[in-house]
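Excluded from the complex is one protein chain; the other protein chains are retained at their positions.
So, chain A:
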Amino acid sequence: MAVQPAPPSRTESVGPASAGGMGTPTAGTPVGQAPGAGSNQNLNQIVLEYLSKKGYSRTEAMLRRESGSIAFDATGQPVTFDDKFKGRRWHEAYSVVKTWVDSILDIYKPELSRILWPLFVHCFIETIADCYPGEGRFFFTECRKPFDDEHSDDLRALSNVQEPEHVQQNDIAQLYRTNKYRLTLSKMGFATLIEFLETKEGEGGKSINFLINNHLDIRTVDRAAIGGVRGLQKLMEEKQGDEQAPAEDEGIHGHHPGSANLNPDATGALHRLQLAPMPMEIDLMDDVKAELNHEDSSNPPRPGRSTLVEQFEQRIKVEPSDDTAPSRDSIPFPPSTARDVAMEVQKVKENRDRFRIEGKTGGVGPGVSVTMITFHNTFDSVNCVEFSNDNILAAVGTAESYIRVWSLDNHALASPQDPPGFQPSSSRRLVGHSGPVYALSFSPSAAVPAPPTNGHTDHQSSSDSHPRYMLSCSADTTIRLWSLDTWTNLVVYRSHNSPVWDVRFCPHGHYFASSSADRTARLWSTPQIAPLRIFAGHDSDVETVAWHPNGAYIFTGAGVGDKTVRMWSIAQGTQARIFTGHAGNVTAIACAPNGHVVASADDKGVIILWDLRTGRLVKRMRGHGPGGIWSLGWSVESTVLVSGGADCSVRVWDVQPSKDTQAKVNGENGAAAKVDGPAVNGGAAASKVGKVKGREQSTADMISDFKTKKSPVYTARFTNMNLVVAGGAYLP
């Protein structure tokens, strides 16, 4: 039998020790005659007799009057609020607050309604901890309705907590009990709340006050003064849009918005970030320049276009002065090779020749082309789809523990280890894991086109720039490194002690990051079998991981209970930013190529953009149906975001933080739909379809929405030439 938890502290409890003992009967059964039940009355009698004997008549009268006003129940107990309701006392207290919040002035309603969720959780936990499972369950089913949308995961985790020892063991319950839930209220709102609780002291106000004091961390701000996102007007607007989303400083972490400093007394100053691209090695730069010069002289650009060298120099110069770049010393890389030179040259070429995507200008979104690669006959066993950067290889990880790789241009995937006479096909199977494979990542590569050859003699396109390695992670807690030359397993990385959910190669190769159900993310380098860094801090599974384009930071996103996106510095191994505001499990993160904005998506269908420097939320974008946004991708110019998810659609988003479009929600045939104009018919038409259900309303910044035919989209990303490649499995 589990050790009985310490009885919950009760401020005003004078009743019998009903909180103790696990055999407590359920609702309605009378509490057994407490040992000293009658003695209280007897004592009064004795005192009164004593007073009259001594002649203290006025004191006697006073005592009689006072004791007369106290109601006594059948057993002679003075009745207080708590005892009158027994197991229902938290329920009653919560109901009192709930009815009050529902009927309060509209200006306070949006902010005060946010307090109901933590109160609900704590009232439920307290009821269970007081050993009233029946009442707890009744309260839960009765009052959970308003939170079904936003907190469905927490509700599911809490729904079966029935015993005090469950409270001790349940992650979510512990999270709420050991941390203070932070909430920001306006001064007036908070004052009215306290005032109300004081007037209702006897009807549960005290209990609520106790919860607020012990488990909530309420900050008060002067809304009229601060304005902006937390301003009064903003709150009113949100109320009209019926928005139910947590503010970015709400949650159980109590951090300053954006800052990773959890100390409540810390100043609001943020850790300075190094967001500029990683400087290039001097030798490499010289080599690349020489190569580009050679290229320019043999292939002079068409009139009106700049030479490759000019392009290259422009790219290096472009660095804005207010960003510092991480130094190469803090993050060592192996010396560059001819392969790196070839890849850099190709990058410069692509930079010149690419189809540029500008942001949404004049209300017309850019036309984006999407190639969809659909996998058939998968029987829902495909867990992830991944394309190499040069778009030559496609790989899927399956629930049957193997990985399958295809060559997209139908070349045979040969290996020097093939037995003689073996006919290599255009697909390979990599076997090694002993659990479902959850993520794959190719080492960086660039599509260097083969020199134009005549007709049939074309061979494997320039073999020195194709991806050499692939990483995979699996439920068997290992990460494996595969060679794409021999198609064999090279290294097994063991260190995580729970299933590994995600693994990503550093944009420059050599390093990689992984995230796991053991609540940590880890940094590795390919030649070492032990992790270099362990990033601990998330309160639940680290679901996904992503790299900053300069390779100096990683981003992690967590699931139920935590729901934060965190940014970690590779060099220091510390948290640099925390972003709170998601209502569901974070399913995908992607950092913009310009290094200033990060986008994260959750399984409620919301995409949030965060500004890294200020650590603040830029905007929320809605439109995807619930069920998970599996992938996010940025265009090379960081102007457009593409997302793909379980609702079988690929959507294109405008990322400009425009104020007027942000609050607006596409109305039925409303102005917002018209703004899209004729050029994006697909998008406008689709958003009209989405209007049938209130929940699928999309915000005006969705540029277009391309539905697939019964194929959930597992990955969607921009190539270096700004074409979107999406992958999914057809599930009839």
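The definition used in the following text is that a contact is a pair of C-beta atoms (placed from the backbone, for glycine too) under 8 Å apart; a residue touches a chain by one contact, two chains touch by 3 or more; residues count from 1.
In this text, contacts and distances are computed from a predicted model.
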"VAMP-like protein YKT61", "POTRA domain-containing protein", "TBP-associated factor 6" or "Trafficking protein particle complex subunit" - which is the UniProt name of the missing chain: "TBP-associated factor 6"
Full-complex contact with the absent chain, from A:103, A:298 or A:369: A:369
Selected residue (touches chain absent from view) among A:106, A:148, A:329 or A:380: A:380
Option from A:209, A:465, A:704 or A:720 whose C-beta touches the chain left out: A:704
Chain A residues touching the omitted chain (full complex): 22-23, 26, 133-134, 137, 156-157, 159-163, 165-166, 302, 365-380, 382-384, 394, 396, 399, 404, 406, 408-410, 435-436, 438, 454-456, 458, 475, 498-499, 501, 517, 541, 543, 559, 585, 587, 603, 627-628, 630, 646, 650, 652, 678-683, 685-686, 688-689, 703-704, 706-710, 712, 714, 724, 726
